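Take a look at this one; I'll ask things after.
Certain chains of the assembly are absent from this excerpt, and the rest are unmoved.
Chain IDs A, B and C follow the sequence of writing; residue 1 opens each chain.
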């Protein structure tokens, strides 16, 4: 399987999309709405023309600004699954899958377990079914690259996990170079070996899910991977610790090295909760009112002041978090990371 | 409560205004049928003036519509899918005949294709004369009726989800294939509607025809011209012909309705209607 | 609605008379009474409009038949002959079909334009041709216009090769058309009749206008415009 290599710049309304990617197995791009995710796929598929750069599959060049090469979409062997699936409403499921005239569409109907829907119209299908038809159609064109745009955003929360597992297995079977874009980090980490975080058209960080979680390059990546973020100003303390003065006045310690305005990143499952203050120099403590208490499976996500902590249902019971009141969130200095605050790309909903 | 009182007033206002509108628009049509006993209506269909005019009208209009479809559709698609400098100007050009006094259209056609018109010399060189011929009628009709079709077609093409076109392209089907397999089927409703409107408008063409093609029974005298000619001879005949035309136009329009009934989003309109079922 | 209607009539009532006149009078009538309001068209069309209740005060027709019919229906007063006219053939000055005499009109392919049979001049045209045993010429007709001025226009534009109009019309587009006279013996009796509309709100002014037309000054202008004496001078 030839790998897809794409580096280009594409002027969008509000900013310029600018990235370089090499897709061999499965890569996912995560980013907020309007980050330019769909535009990336459109550029690779040849639906928009970048202002500069190069897009090639192996040594088959699809786009090259220098040499004025720009193949139309129908001459690039891409399988693009659109955000809203873009099934042809006037054609039956079978006709949709057979549209590209690929060899034996019925095989694909079989494979995607939609044979029983062959004669239905798209508008009679459920979200999950639509999704499979769209995938089948894209693959029936037997492409050399697979591009998925928000493959799950149109699904109910409860069907999503099932579908996601299916898709994951299918991707395995076909083993095509695949580029997925989504705004849901969990989807991305579930499907891709490599995840890139894209904001305002720029790639903030590209790496394995583990890397993103263990070494987020900035506050935005951190918040995307589900971490808590506390703003403060850092000062070295001794040679191994950094002291961070929070805007709230409290101060935290981190084993990361940094100076000036930073964000302290700590993941909910690194945070322990208690009703009494523990005094342990190795532990950071943040106290606050108990906010929302959310049961997730057998665990409970509880908000304490600026922090979200994740504790077991049992300990939540023991601490009677449900009744509110003050609580103390504690986490190790080693459990924290410090990231620069460039002031950009903050999740808007948390703006002051 | 004042609120509901005001709401009542609003509803009443709506209702009264609508009633007036409908009355004003319905009266003239009703009046004609009141004056014309169904018998006459049928009888007129054997009146040579009417039959000849009907034939001329149909023949010229069918030809004109073929041209409108064959040339107008690509034009509409172009205008719907391309953005370029001067596009607004071209759209205006395409719509201008719609708002131009037909008489002016006639003058324009004379000035362009008449003996001493811009192309007069060229045409004479080719031994072609257009004024006073059925060709002239076709020209007049095509000129006056095309905007109604092209406008609708542009709208219909613009309404086709760009992502479906994109999907077709990424599935390896070129622009032509995409146009015929995706765009055309999805736009067909709107195109049909526009075509019906355009055809009806063409059937009614009067000012441009009389100026550019003159009026000669069996050659260039279309139904509207016949009406005008008959007007001073026998008002009853005129009424009967009018009735015939109303029936034709009405039928066309209804077929149009059926062709497009599916278009407005059902849910939206339905829920809105429920929403306002009090006001 | 009524308001607008009355007021529309109203700018007339102050002696402003409304005259429905044959198209061939388009140029001459305003010289006789510039203050009047005119509607020029085929006499037949005007008649139809008067029948439909058009607010005319005076009706001047290019023949006697039409006003007499209206008079029979008590729609207008008994028509009085106020002038006469003669029929001619006009051809474009460029004369593309090279028509020298009325007989050339027989040449197949000649684009002949005449007025509709219900229009006075149209009827006269048929008579002339019958008188001259040239009815076959009518096979060359390419259009039957709604009034004499339409005929003239189509010829003046050079779109038509020839057309039958009144001699007075021919004079209104000098240089644009050549006139082919028709033999006197073939001429039909072209008499213009003027009458007062019974429904007129404005009879006084209407009578005044009619008198102006019949009066010396009026007649002078008519003749100046090429119209003929009201009554044939008893030939010597």
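A few points about this structure:
Throughout what follows, contacts are C-beta pairs under 8 Å (C-beta built on N, C-alpha and C of every residue); 3 or more make two chains touch, one makes a residue touch a chain.
What you are looking at is a predicted structure, and each value in this text was computed from that prediction instead of being measured.
Per chain type, the number of copies found in the complete complex of this structure file is summed up as A x2, B x2, C x1.
Note that only the chains that are shown with their structure count from here on.
Compared with chain B, the chain whose C-alpha mean position is the greatest distance off is A.
Computed from the mean C-alpha positions, the centre of chain A lies at a distance of 53 Å from the centre of chain B.
Those residues of chain A lying in contact with chain B across their complex are 42, 45-47, 72-80, 82, 84, 86-90, 99-101, 137-138, 141. Of all residues in chain B, only 161, 163-164, 166-174, 181-182, 185-186 touch chain A in the complex they form. Of all residues in chain C, only 42, 44-45, 47-48, 51-52, 96, 111, 113, 116, 118, 141-146, 154, 157-160 touch chain B in the complex they form.
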